[in-house]
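One structure is given below, encoded as structure tokens.
Removed from the display is one protein chain of the complex; every other protein chain stays in position.
After this line comes chain A, so read on.
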Amino acid sequence: MESLMRPIRGPVLLSVLGTWLQALATTALLLLVGTAIGQIHRGGAPETAVIAGLFAAAAARALLAAAVPAITVRAGGRLEVGLRDRIYRHLLRLGAPLRSREQTGRLVSTGTEAVELVSTYYATFLGPILASMTVPILVLVAIGVFVDPWTALILAIVVPAIPLTVGVFQRGFAKVSDGYRDTANHLAARFLDALQGLSTLKLFNQGTAHGRALARSSEELRRAIMRLLAGNQVILFVVDTVFSLGMITTATVLAMVRMREGAIDAGEAVALVLLTTQLVEPLDKVGQFFYVGMGGAAAAKEIRAQLAEKPAVADTETQAPERAGSDVSFEGVSFAYLPDTPVLREVGFTIAPGEKVALVGPSGSGKTTVAALLQRNLDPGGGVIRVGGHDITSVPAAWVREQISVVAQSTYLFTGTLRDNLLVAAPDADDERLWDALRTANLDEFVRGLPDGLDTPTGERGLMLSGGQAQRTAIARAVLKDSPILVLDEPTSNVDLESEAAILAALDRLTVGRTVLMIAHRLSTVRDADRIVVLEDGLVTEQGSHDELMTGGGHYARAVRRTEVETR
């Protein structure tokens, strides 16, 4: 809790101070009103000094009332930016495994809504509420000093009830607020999934039905919350009544009794009644800030939980290696996503610097997993993976990733323009380099034909491009990165043969001297590899050159023959 708030501790303390001072100014104002009434009671006019004091107190209140939000609101904005930065930084540490485990909508909700709630909570709520819980003590001291010590003492008995009731209140509502946050996140995740899959829903005429299901689940959750609220709000009722009774009534009765006894005069008695507004202040705050306070506390819990999550792939703090080769080796690498379902078993192969190796095999045999392990998106369960001779678990992940350019099997393009997406790989590339990369990906002609050229929006996830265009953009992006190792996972699955041939030829020219791992189903893509590794069901079953493999009757040879038969 402390650590989330740390960046704005100063402003929060200031706001506590400001709220206290404001309460003191208010107390002074009301005491002076009492004094003035007392003077009128005694048949005189209110003294000029008293009137001056009244105005001074009013002005001081106004200044302090303005100062507190001026400090806190800004601090809240700052805290927000800082928190969001911490959360996204942490998400990056959690890395690729996040994608198969978490729901984006949830994470986005934590990074936006929860962050905003927490910032408002710490910046604009915590200080004032802490202050106003203690304000009654100040007021009682003032009453004790200026009005009547006995009244102050009797009222003081009630004071401990304030934090107590607030505590009860918090606990009572914590369940509602936690539940509410959880609901909101769940709903966010479902909405994002629905919005991104809306076309698919339409395709199956399920748009309306899905909407009904969404509405139903949110209705259920609403009911649950209302039930909880109906119970918990009873606390509010009790607190409200007890405070009104305890504070206002007790103070009034005391005022009347003490006045009858002659211990205080009429003006003081009136001041006492007016001062009870100050005593019930904490209650008002608690009621007012129900959402802010409780929502903020729940959101803080959520953010802390998110930040406490341990990355599956632990990065090392070591120095990046000085010199790097571009050879790759897998030595007895095993891996499983789920316990007891091994995906890779003792996979071993090497790629010499500048060598081009093709990885082929049936769908689901683990090819993409090999690529993910190489990029350190996953940690091997057993065995060692080396890049440039370094065990990749002993060097920084960022260094490993720097050595590798990837075209992933499922292309991800960012919302933005073609240029934005290319610059992802090389932030300071000039247009000439961009066009070169586009040429390699055989996309230059298309882009030249666009009215906005490089500034054409790609749409979210590249959906405003054709399948092949999106894929070629990804190829161009990988080319721009210009790393010694190139990993291509089905890079041309959605590209027509003509472009494919052009792309492969261009890549061939470009990859001279680079290490290439090419995953492909299309045999035309594989033919020029120096070596072919066949992966079946997580095991390397064959490896060798095309000619070597064709002599046997394995997966590869059968695949080549099948294609021949079909085409002839």
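Structural remarks
Keep this in mind: a contact is a pair of C-beta atoms (placed from the backbone, for glycine too) under 8 Å apart; a residue touches a chain by one contact, two chains touch by 3 or more; residues count from 1.
In this text, contacts and distances are computed from a predicted model.
Comparing "Transport permease protein", "Thiol reductant ABC exporter subunit CydC", "Nitrite/sulfite reductase" or "Acetolactate synthase" against the UniProt entry of the hidden chain yields the protein name "Thiol reductant ABC exporter subunit CydC".
Checked against the full complex, the one of A:L130, A:A174, A:A194 or A:V384 touching the unshown chain is A:A194.
Set against the missing chain, the residues A:V16, A:L31 or A:L54 yield one that touches it, A:L54.
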